[in-house]
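Worksheet: the structure to be examined is printed underneath.
Excerpt of the complex: some chains, original placement.
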Amino acid sequence: MGNTFGKLFKITTFGESHGVALGVTIEGCPAGLEIDEQFIRSEMQRRKPGQSKITTQRKEEDEIEILSGVFEGKSTGTPIGIIIRNADQKSKDYSHISDKFRPSHADYTYFEKYGIRDYRGGGRSSARETAARVAGGAIAKMLLAKKGIKITAFVSQVGELKLGKNYQELDFSEIENNMVRCPDPKTAEQMIELIDSVRKDRDTIGGVVSCVIENTPVGLGEPVFDRLHAELGKAMLSINAVKGFEFGSGFEGVKMRGSQHNDAFVREGEQVKTKTNHSGGIQGGISNGEDIYFRVAFKPVATIMQDQESLNESGDTVTVSGKGRHDPCVVPRAVPIVEAMAALVIADYLLLAKSNKLRDI
Amino acid sequence: MGNTFGKLFKITTFGESHGVALGVTIEGCPAGLEIDEQFIRSEMQRRKPGQSKITTQRKEEDEIEILSGVFEGKSTGTPIGIIIRNADQKSKDYSHISDKFRPSHADYTYFEKYGIRDYRGGGRSSARETAARVAGGAIAKMLLAKKGIKITAFVSQVGELKLGKNYQELDFSEIENNMVRCPDPKTAEQMIELIDSVRKDRDTIGGVVSCVIENTPVGLGEPVFDRLHAELGKAMLSINAVKGFEFGSGFEGVKMRGSQHNDAFVREGEQVKTKTNHSGGIQGGISNGEDIYFRVAFKPVATIMQDQESLNESGDTVTVSGKGRHDPCVVPRAVPIVEAMAALVIADYLLLAKSNKLRDI
Amino acid sequence: MGNTFGKLFKITTFGESHGVALGVTIEGCPAGLEIDEQFIRSEMQRRKPGQSKITTQRKEEDEIEILSGVFEGKSTGTPIGIIIRNADQKSKDYSHISDKFRPSHADYTYFEKYGIRDYRGGGRSSARETAARVAGGAIAKMLLAKKGIKITAFVSQVGELKLGKNYQELDFSEIENNMVRCPDPKTAEQMIELIDSVRKDRDTIGGVVSCVIENTPVGLGEPVFDRLHAELGKAMLSINAVKGFEFGSGFEGVKMRGSQHNDAFVREGEQVKTKTNHSGGIQGGISNGEDIYFRVAFKPVATIMQDQESLNESGDTVTVSGKGRHDPCVVPRAVPIVEAMAALVIADYLLLAKSNKLRDI
C-alpha cells in the first residue's frame, strides 16, 4: 500500500536509493500524446543532485529508459514503464550507520514497521525516490500543456528570508536563471548566500516552495473527500521533508473577516471571474478557473555534517557522524518535484471530470 | 468519485443539507467491537448547530438511526449503515438565491461542474455533510479507545487571537467547559467575546483548530504516497472551509537549522523516545510513538449577514442578501469534525499495519 | 472491504436480511439524468419474494426511499442514497438455528471469519442483500437506456431442462409473460412444472440465467486485468449461489478449432461487423460492438425443507430442520439481479472509456 498515486491518471513507483534502479509505471495517459523524451530528461536535470554549489555534490546521471507504452513517439494508452538506474549504488559504504538510527530520519520507524531495513542511504525513505515522480510528472505536464495548463513552482522562503512579493509581481522567466530557483534575482542572491553559509556551518536549513497553476478549467475536484486542494495537499505532504501546506489565503486567512475574505463574482466579457482570489482558485473543493496557488513548507534536511547522539538497534547510545555529501537546503531541488506532483493531480482530475454530466457521456 | 474515505476502515457518505437524510456506511470495522450508541449521540451533540450563542441558531436534532452491521450491541464485521434525517428540510425558502452564485461558496463551481445544482442551503457542499463524518468517526474512536489511543482537538486561534501555549501546558479537561472549546479559560473568554462582536457586526471570522493524538503505536503510515501525515492532511483539507494544514514544527520549522530541528533518540526504560518532537510524532511518513500534533486553518465562513454584489446563472449582476442563521465562526463546531477525521485515518492505518511483517501473517 | 462495486459508476451497499434496512449509495451517476422512481420500483417488483407460486411465499414490500442525490427529478452528480426497510424484521424466530451451521450456507464461514454472526436468516450472507443491487442497477439501466444499450436476462436452464435455442431465435417480449422468466412459452411451462414438483419434494434445484447486452459501443474494457468480461464475470460470481460464468463460446468453445472459432471481420455499410460471434462481443477484453452474451450457473438453494445433520458452534452433531418459506429454485428471481449487475458494469466502463484518447480530453 502507498506506492500508487492517482485514480485515472496514476503512477506506481518502486526503488531504493541504493538498489539497482528506480521505476515508475504511468497508467491512464490518454492515447495519442506525443512523448518528448528530451523534455523528461530536462525535468530530471532540474531535480538531479550536483547541479550547483548549494546542492549535494553527489553525482547521479538520472538517465531514464522508457520500456513500454510509447510507439512511434506517441502514447498508446497502455502503461508507460520507465526506469532510472542508480549509478554506483554498490560503491558507497554505509556500514558505519547500518544499525544506528539517524535522528529525524526514517531509520527507526522503518525498522519498527518492517522489522528489517535497507540501511544504505535511507533505502525507500530517501528523497532519491522522487526521481521517479519527476519522470511521471513530466508525462502529466505534456498532457496539461496540450490543454494550455501551466504549472510554475519557485522558492519563496529560505530560513527567515522571505520573498516579500505576491506571485503576480514576479517574473517567472527568472526562476531558472539562478541556482536557488527564486524569481526575484536580488532575493535569490541572498538566499544563495544564506544556504552557502549554512553549508559552511555543516548545518542545514528549511524553506518554502510556492506554486501557481494557471489556466485550469472550471470544474476540477471531487468533493466531498477528494476536493482538489485536499488531493494537492496530500500530494505535497507526500514529498520528503514537507511539514505543511496552505492554499489561497492559507493560515493568514484565519485572521480575516468574511466580508474581506469573500471573492466577489464579476463578469469579464463572457467569463465569470472573481475580483480577489483568497479562495486560491478553488471553491467547495472544485476549481473556479482562477489561478490555483499554494505554499509548501520544507523542514531543514535531517542529515547534518555534525556528530549527533542517538541510539542503535540494540538500544545503546551511539554517535552518528555526519558524512557524505548532502543538501544544505532542499528547496531548490524540490521545485520540480512540487511541479511534478501538482501536474499529476491536475491531469488525474482532468480525466475524472470527463464523466460529470450526462451530456458528456 | 470522492465520497469514500479510507482503505480498510472506510466510510462512504451521501446527503445534502436540505435533502431527506444524510447517511454514512462504515466498512472494515473489526467484528466484536461494542457499539455505544450513546457515545455516537454525544459526538453528534458536539457538532450540532444551536448549541451556544456563538454558533448558528438553526435547530437540527441530528438523531442517528443505525440500520445494519450491529447485532446484540456489537459490530459484526459487515458494513454499518447509519442515517441522520434532516429536520424541516422542506420548510426553508431558498428561492431568493436559487439562481445566484453566493461569493466564496460552491454555487458557481457545482453549477459549472454538474450543469445542475441543489441550491437549497448549499446542497452537498454544505458543512451539514460533516454530520455523517462525525457518526463514522465515532465508530473509529471506539476502536481506538480499545487500543488506548486518544484524540483531542481544540480551538487554538480565532482571528488574531492566539492561544500562546504549547499543548503540553494545557488542561484538556477544560475544552468542553466553554462554548468555544479552547482549553485555556481566559483565552476562551476572549475568543467568545471576539466571535460575539463579529456576529453583532453581521460578519464572520476564521480560526485554527489544533489536534493531538496520544499513544499511537510505532509503525503507522504507508510511504511513499500514503504517508501518515499526508493522509491526515488530506482528511483535514477535505473539511469545509479549511485552507491549511501543518504538523510538528510546520511552517515555523522552515526557519530552523537542522541541528536545532533534529529530534535526538533517547532511551526511556525499554522505550525509544525522542528528546524533542519537532517531527510531530511522524518520521518518514510513519508514526514513531511520540505525540502526533497538527494545526488546521479555517477561513471565515462565506455566509455573512450583509448584502454582497455577485452574478446569477445568466451572468447578470445581482445582490446576494445575508439571510438565515449561520455560524459567525466555524471552529468551535469544527473541533469534533477534526477529531472524527483524525480517528478515521488512525483506525485505517492501524488495520493497514497488520500485514507489514511476515511474522504477523 | 468488499461492499463496493465499480470504479467510476459505483455502488456501496449495507444491510442484513433481518436488520432494520438495506441501503445502497450510488456514486458517479452523471448529473442531469431523469430518475424515474417508478422504474426502480418495477425492477424491485421483479426481484421481490412472493411474486408467484414457484418463489418463496415470504412477503417483503421492498419499498424504496431515495434520500439524496436527486433534485427536481434529476440526478445532481452527488451520491444517490436509497434505503429499503425490512418488513417485520423482528417477528421471525431464528432461535432454533442460532448456534447451528446450516449445510452449504455461510453460517460456519462467517462465524469463523468474524467470531460473531447475525444468525437471523443469513444476515449479510442472505440473498436479501441483492435488493440493494437491483435498486442501484436500476439507476445504471436508466443511464444505459439514454445510450440505447439494452440488457436482457432470462432463464435458459432449470435442472436438466435446457432451452434448446440460440438467443437470436427467442422472443424476449415473452420473458415477463411467465413466472419462470423463460422466453420460450413451452419450455417455460415445463420448467414451472419441474420447479413445482421439486418444491413438493421439499427440495430445491439449480438453473442457468443467460444474458444478452445489445448495442454496446466499441471500446469498453480495461485490459489487462479489468477486461470487460472479467468484470462481468466477477459481477455475476458475486451473486449468491452462482457457481460458474461463461461468455461467447464458453466451455463448449474449447472443443473447437481456431479456424472454426475465429470471427471474420466483414463490412456492413459503414460498420465493421463480424460474421460469427464466438467472441461474445468482446475481443482482447474490449467490446467490439457485437452482442455481448453470457451464461451464469446457479446451484440449488441450500435451504431445503428437510432435516439435515450438521454441527453447532460447539462442534456437536445437531439436526437442522427445514422451516420457513424459501425458493425451490432461485433463477426466476435472479433474472433482474443478473441484469442489474450487468448494467452496473457497462455503466462503469462507459464512463471509464471517456478518457482513452487524447482527442476526447
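Letters are used for the chains, namely A, B and C, taken in the order the chains are written, and counting of residues starts over at 1 for each.
The rule we apply is simple: contacts are C-beta pairs under 8 Å (C-beta built on N, C-alpha and C of every residue); 3 or more make two chains touch, one makes a residue touch a chain.
It should be emphasised that the depicted structure is a prediction, and the values quoted were computed from it without experimental measurement.
Q: How many copies make up the whole complex, given 3 shown?
A: Of the complex's copies, 3 are shown; altogether there are 4.
In this section, only the chains that are shown with their structure count from here on.
Q: Take the average of all CA coordinates in chain A, do the same for chain C, and state the distance between these two points in whole angstrom.
A: Their C-alpha centroids are separated by 45 Å.
Q: Distance from the CA centroid of chain B to that of chain C, rounded to the nearest Å?
A: Taking the average C-alpha coordinate of chain B and of chain C, the gap between them is 39 Å.
Q: Using the average of all C-alpha atoms in each chain as its centre, how far is it in Å between chain A and chain B?
A: The mean C-alpha positions of chain A and chain B differ by 26 Å.
Q: Give the residues of chain B touching no fewer than two other chains, as numbers and ranges.
A: Residue numbers touching two or more other chains: 1-4, 13, 110, 113-115, 124.
Q: Can you tell me which positions in chain B touch chain A when the two form their complex?
A: That would be residues 1-5, 7, 13, 101, 103-106, 108-110, 112-115, 124-125, 129, 157, 159-160, 198, 201, 203-208, 218-219, 221-227, 229-231, 233-235, 237-238, 243-251, 253-267, 270, 272, 274, 278-280, 283-288, 295, 297-304, 306, 308-311, 315, 317, 352-353, 356-357, 359 of chain B.
Q: What does chain B use to touch chain C in their complex?
A: Chain B reaches chain C through residues 1-4, 8, 12-16, 19-23, 25, 27-28, 31-32, 65-69, 71, 74, 76-81, 83, 110, 113-118, 123-124.
Q: What residues of chain A sit close enough to touch chain C in their complex?
A: Those residues of chain A that touch chain C are 8, 28, 30-33, 75, 77, 143, 146-147, 350-352, 354-361.
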